[in-house]
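Just below is one structure, and these are the notes that go with it.
For this view, one protein chain was removed and the others were kept in their places.
On to chain A.
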Amino acid sequence: MNPTTVLLRRGRVIDPRHGVDGVRDVLVRDGVVAEVSEAPIQAPPDAQVVDAQGRWVLPGFIDLHVHLREPGEEGKETVLTGSRAAVAGGFTAVVAMPNTKPVNDSVLITEYVKAKAREAGLCRVYLAGAITKGLQGEEMAEMGALVAAGCVCITDDGRPVMNAGLMRRALQYATQFDLPVMVHEEDLTLSGKGVMHEGATSTRLGLIGIPPSAEVAMVARDLVLLEETRGRLHVAHVSCEGSVRLIREAKRRGLRVTAEATPHHFTLEDEAVGDYDTHARMNPPLRSRQDVLAVREALADGTIDAIATDHAPHGVLEKQVEFDKAWNGVVGLETALGLTLAAVREGALSLTRAVALLSDGPARAFGLPGGHLAVGAPADITVVEPDVEWTVDATRFFSRSRNTPFHGRRLTGRVAQTWVGGRLVFENGQTKESRS
């Protein structure tokens, strides 16, 4: 049982939205933050007291881009197992992509996933609806109904909307709901049959390359459409320098564009494919060193708003095959924090900025509650042990899938506790399901 009153004592509170970084006591009552104080708070008699000394107390992480695979591919992941992986990774909220089977292009699927999420009772699960029916890129899905059912954005993620006219109207139509349109930017005529970044490594391995222009050309197109429609565009998994440059410039001109980058794209280069390691196969592909550096710079300077994992579970059957037959994607929820902190230690961005990218940035991009720790905010809190070193062991993931290129990697910084709405949902390597 969780008491309704919790006092997190003497942790280092980092709340980028309010410029807080220092030792504070945080009092949580009835699921919201009741007090944040530099001076010690007298523990109320009914409070559970948590000693957070030497730990970081952060706004709960929000992942704008996860694939929970339910309905349809429950063997890879379910809303429950995905929620477990999320809270184990410090995520208090995730946005589930609509490319399930069937596709979330209707209220029925939205309601179904929401019910599964309530049943799991771990993190908050927000839904993304499809832009087009069945992700076919032909007819717009019922956006109004999806919004009414609770979808927080629309996207055909996994696929681009190749039809520019349709994309323009989707952006236009979404303005009446002030809804972000999330885009997987890939010109299919440029990516073709490509399976990895086009560069020296693809040449050496004899694999068909995907040039950066496949992404950049679509970012350019959609920014042009955004400017005309004055809608909201969210660019998913930005992978290369050209996209970063265009997004930076569009933001400077005041367009309502937000963007996300994944830990694998700011950590690994195309060389990680090694000798045909299918765990390094994803879309967009791992890019060149120059692209990685550009993405890191964009994380630091605010061009990119959010770190999103693009958590994409796959089974052994999808990965233990020839490279050109393997499916795209990596699981990411349980390694995101460690990889982000590695980038911080390497000097790519500040700790405050990193926390902002995991919490405040994504909350603002989609207008979600949380992402900060002011009084009255939902008590979604991630407590981190910053100095604990650990080794990624995919066999011990909470996720039902193990497809990660980071198995065996040493990381520093681990999630100690995850609180959602004032309820402890993860502690010391254990998830706390409400039923148990």
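Everything that follows uses one rule, which is that contacts are C-beta pairs under 8 Å (C-beta built on N, C-alpha and C of every residue); 3 or more make two chains touch, one makes a residue touch a chain; residues count from 1.
Rule of thumb we're sticking to: contacts and distances are computed from a predicted model.
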Listed names "ABC transporter substrate-binding protein", "TldD/PmbA family protein", "Aspartate carbamoyltransferase" or "Glutathione transport system permease protein GsiC", matching UniProt entry of the absent chain: "Aspartate carbamoyltransferase"
Hidden-chain contact residue, picked from the options A:73, A:105 or A:198: A:198
Selected from A:19, A:165 or A:206 as touching the chain missing from the view: A:206
Selected from A:177, A:276 or A:327 as touching the chain missing from the view: A:276
Missing-partner contacts on chain A, residue numbers: 198-209, 275-276, 317, 320-325
